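One protein chain omitted, others in place.
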Amino acid sequence: MSTGIGFDQALTAWREAAPADSRQLDLPVKELLDRFHPDRKRGARSKLVIGPNAGEACPSALTRLLQSDSLLQDVDIAGAPTLEADVLVIGGGGAGCIAALTAARAGARVLVATKLGLGDSNTVMAEGGIQAAVGADDSLQRHFEDTLRAGHFKADKELVAALVSGGPSAIRWLIREGMNFDLAEGSQRMGGTLLRKTPGGASAARLLSYRDFTGLELMRAVREGTLMQSNITILERHPALELLSDDRGRCAGAVLHDLARGRAVVARSAVTVLTTGGSGRLHLAGFPTSNHYGATADGLVLAYRLGARLRDVGSFQYHPTGIAWPGPLEGQLVSEAARSSGAVLVNGLGQRFVDELQPRDIVASAILREIAEGRGVARDGKVGVFLDTPSLERAKPGILARELVTLRNLARRAGFDPAEEPFMIRPTLHYQNGGVEINAAGHTTVPGLLAAGEVTGGLHGRNRMMGNALLELVVFGRLAGASAAADARRERPRNVGLTHLADWRRAMESQRLPLDRKAPLLFPSYSNFDPVRDRRRGA
Amino acid sequence: MNAVLTAPEIQVVADLPGWLAVGGGEGLKNALADPDAIVPTIEAAGLRGLGGAGFPTHRKWAAVAAQPPNPEGGGKWIVCNGNEDEPGTFKDRFLLSRTPHQVIEGALIAAVAVRANHIALYVNPREDQSVVALRLSAIAWAAHPLLDQVAELVGSPVELHVCESSGLYVGGEETAAVANVMGGFPFPSLKPPYPAERGVHGAPTLLNNVETLAHVPHILRHGAHWYRELGLGNAVGTKLYSLSGDVLRPGLHELPMGTSLRELVFGYGGGMLAGKGFKAVFTGGPSNTLLTDRDLDIALDFDSLAARGSRLGTGAMIVVGEGTSILRKTAEYVAFFAANSCGQCPSCKIGTHQVSRLLERIDAGAGRPADLEALENFTRLLPGSGRCGLVDGAATVLASSLATFRSEYEQAVRHG
Partner (left out) sequence: MATARLVIDGHPIEGEPGTSLLQAWVAAGLPLTENVGCMGQGVCGACRVLVRRPGERLAQTGLACETLVEDGLQVAFINLSRGSRPHPYDLHALGDSWDAIARIDELFPEAERCRHCGGCDSACPKGIQVQQMVNLAAVGQTYAAAELFDDCVQCNLCVAACPEHIDPAHLGQLVRRMTAAMTLRPSDLIMRLHELEAGEQPIDLDAPGARPPAPDAEDAR
C-alpha cells in the first residue's frame, strides 16, 4: 500500500473544501475495475489444477486451501462415536437454521452441527436489510433484472428467478417466525405498508429492514425457532472436518470435530446440507474483513474435495466503507446507509472522486485507486479516505442520532465525534460472491449434498446487491431444507466412509501438490489453534 | 464429658415448667439481678458467634446496647438466627426442636443486656418440628411472669415473634435475615450500615446464632469461669460438631471446643466407613479451606483453625474418604452456592455458575488444562466481589480444593 497524505493536512484540505463538489469518475468503469478491483489483481491469483474446476483461477490463498489434504486419515474415525440423522446441516447461521427448521417440519430428524454457537454468524451482523419486491411500483421482473445487472450479468438466471420469486413469501415466512419489520411512517401494524428503501443499483425501493440490525432481528427469531423445534439436535462447537462418502460418490454425512473434547464424531445422514457461510477471515490480498470469526471457507474446501463444482469462486465483494482507522476497529463495517443518506467520500486533497451510490465494486475500486495513487489519508500507519459524516450532519441536522445509531456507536468506540470529524474508511472484505454450484432446489453437483447461503455460487455473479444476501439465505435455506427432507426419504447412502479421499490424494500426488498442507482451516490463522494437535488431545 | 446444650434432662421440648425445673430460668434471674454485669460476663466467658463467623459475642451486644432505640423501628430488635441451611450442618434444628427454651432464655438475657423489646425467632420453615416447638415455647413464655420482669427492665413490653424464614441458604446472612424478618426477600446488602446500627425496620438489631444464644443461660447460671473450663487448651466452652460423610457414626456431637479432628473422626465418629483411608474434611459452610490427613491433630476451635488457614465455620465436618472424589464434592458444593446465590451480584450468580460449569465439564471428562487456569482465575477474581460472603465461600472451597488436590484435577483434564 502506498503512503498517503498526512491526516492533519488531509483534515485541513477537507475543511477548506467541505462540502466537496461532486465529481464523476475520470476513468471508464472497466478500466477502473481491471486495474483496482482486488479480484482482478494478477499475481494474487493462481489456477486450480485438480478437482472439478481445474483450469480456473482463484485467489492464491483459496487455491491453496482448495488443493490441500484432509485433516483425517481413515484410522482417525475408528471407534469414534456415531450419530445418525435424516438430514445433517453443517453450519448454524441463518441459512443453516432455516434449512434445519424446514426439514424438521417436513418430518426429518435433523442434526445441526455448528463450529461456534448457534446463530453466531455473518447473518447476525447484516445491518442494511432484505430485498423483496413488494411495492406496487416494483415487480419480480425489476428485482430480477437489477440483480443480474449488479452482478455484471454473470449470475445464473434460473437461480435469480427463484430468489426474487421467493422474496414476498420469504418475508411472510419470517413474520410468521416472529421477525419484525419497519413500517412506513404513520403506517399501522395491520394493513399498513412496509418501510422500503432503495439499495444501491436498484430501480425501485425494495429494501425491507428492521432498524439498522435487520440480520440480528432475523437471526433472533430464527435461532429461537430452531431451538424450540423438536426433531432438531444441535451440536455447538462441532466443526466439520470432512464429508463422508459412500461407494457411489454420494455424500453420506460428515466427520465432525468435538472441540470440547478434542475428538472426532461421525455424523451419518441420508442428506447433508452445507450452510457454512463465507470466507472473509482468509483476509484475501491482506484485506481486513467485516466477517465474523468463523468465515474460513470450510464449506468450499469440503465440497470441492468431494467433487462438487464451484462457480465464480474468484469473485469477492469488498464493501467500500470498512473502518481504516483506528487499528483495533479495522475492517468493521460503516453501513451503506451512511452513503445512501448522502454522506460523500473525500480523498486526502479534499476532493470527491466517485458517485458514492454506484454499485459496491465500483465504489470500492475507486477508493483503492485513490489510495494506490497517493491521494489517500494516512494516520498511524493506516491509509484510507474520508467518509464525510460532518457535512451530512450539517445538511440534515440530527440524522446521526436518529437514523445512523450503529455508525455513531462505532465512532464512539473509535473515540471521535462523527458530527465533527469524518470517518477514515477503506474497503473491507465483505462477501463471497461465488461458491458451490447449486440448482434452484439447492442440489450441488454431488448427490446427497445440498447447499444454501453464502457458501453457494451463482446468484450474485460478480457483484452482490445489498439486501440480496439475507433474502438468499431465507429463500434457499427453505428450498434446501424442503429438498433435503424429501430426498432423505428416497435414497440412503450405503457403505459409508472416507473413500473419496484416496482419489483426492492420488490427484494431489499426480500434480505434485504437497500432502502436508491440510484444510479446512476451521479458524483464522491468528486463532492460535491447530486442529491436528487438538485432535491428538482427545485420542 | 458432660453435655451442656444437649444434656438429656433438658430435652423437654416446649415444656417451660420442665425447663425451669432443671435449672432453666436461673441464668435469666441472675441477668435481671445485675443487668450491667451481663456483657462483662459474656466477655469473660469468651463466647463467640457459633453460626460460623466466630465474632466475639460481647462486642456485638455492647454495640447494640450503645445505640439509642429507634421508636419508628419498634425500639430495638434481637434476631435469633435459626435459618440453618448449609450442607452438612444440623445443630440448630436439634436445639430448636428439643430444647427451645434455653435458646429463648438466651435471647431474653440478650434483650436485658441491650434493652431490646422485640425478639424475632427466625427459623427455617423446612424444620417443622423446630417451628412447632418455638411457637409453643413462645406462647408459654408470653404467659410467664419472668417475661414481665424482662419487660420492666427493658422499659417496654417484650414481644416474641416466631418468624419463618424463606428457608433459603442466603437468608442466614445477617443483612438478609434482617430483610426477611421485615417480610421482604432475604437480599443481603452491603455493610455498613451494620444491623447493630440499622437493622429490622431501621432499629438497632442484634443477630445471634441459635447455638450462641443457647450457651448464654448456662454462662449466666454457672459463671464465665465454668464456661471457659469446658474447652480444651485455649479454647472455651463446648461446640456442637455436625459430623457427616464417610464415617461410621455420623451425627451431632457436643464436645469440648478444641477437640482434635482425630478424636472427632476416629473416636466419637467411630472411624472411617468401610475401613477407607481418610482423605479430607470440608468444614463449615462448606465454604472453607479443606483439612487433610496432615491436620488430624489440629484442635477444632476458631483460633487453631484460623492459624491453619481454615475456619471452624458452623462446626460442620464433612469427612471424605479414599474413593470419594474431591473434584466431585467441590462441584456439588459450588453448584449449591450457585443455586443459592440471591441474584443481586453478577459476580456471585454468574461467576459461581461458570465455576460450576467448569467443574462439571472437568468431572465429565471434557475438561482441558486451560480450564484449571480459568478456575484459578476465579479464585482471585471472585473473593470480595459480592454484597455478602456467599461468593467468598465458594471461592475459598474452590481454591482450597484446587490447591490441595491438584493432582485429581490434573488427572481429570489429562485423561478427559
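Which chain is which? They are A and B, in the order written, and residues in each are numbered from 1.
Rule of thumb we're sticking to: contacts are C-beta pairs under 8 Å (C-beta built on N, C-alpha and C of every residue); 3 or more make two chains touch, one makes a residue touch a chain.
For clarity, every value in this text was computed on a predicted model and none was experimentally measured.
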item	value
Residue in contact with the excluded chain [from B:N124, B:S341 or B:S401]	B:S341
Of B:F94, B:F187 or B:Y227, the one touching the omitted chain in the full complex	B:F187
Contact set of chain B toward the excluded chain (per top definition)	185, 187, 190, 341-347, 349-351, 353-354, 357, 370, 373-378, 380-382, 384-387
Hidden partner interface residues of chain A, rising order	30, 33-34, 40, 116-121, 124-125, 132-136, 139-141, 144-145, 148-149, 152-153, 157-158, 161, 164-165, 168-169, 171-172, 175-181, 183, 187, 189-194, 211, 213, 215-216, 220-221, 223-225, 227-228, 230, 234-237, 259, 292-294, 326-329, 332-333, 413, 415, 462, 522-523, 526-529
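Note that in this section only the chains that are shown with their structure count from here on.
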item	value
Approximate Å spacing (C-alpha centroids) for the pair chain A, chain B	60
Chain A residues within the chain B interface of the complex	260-262, 537
Complex interface listing, chain B residues touching chain A	361, 365-366, 368, 416
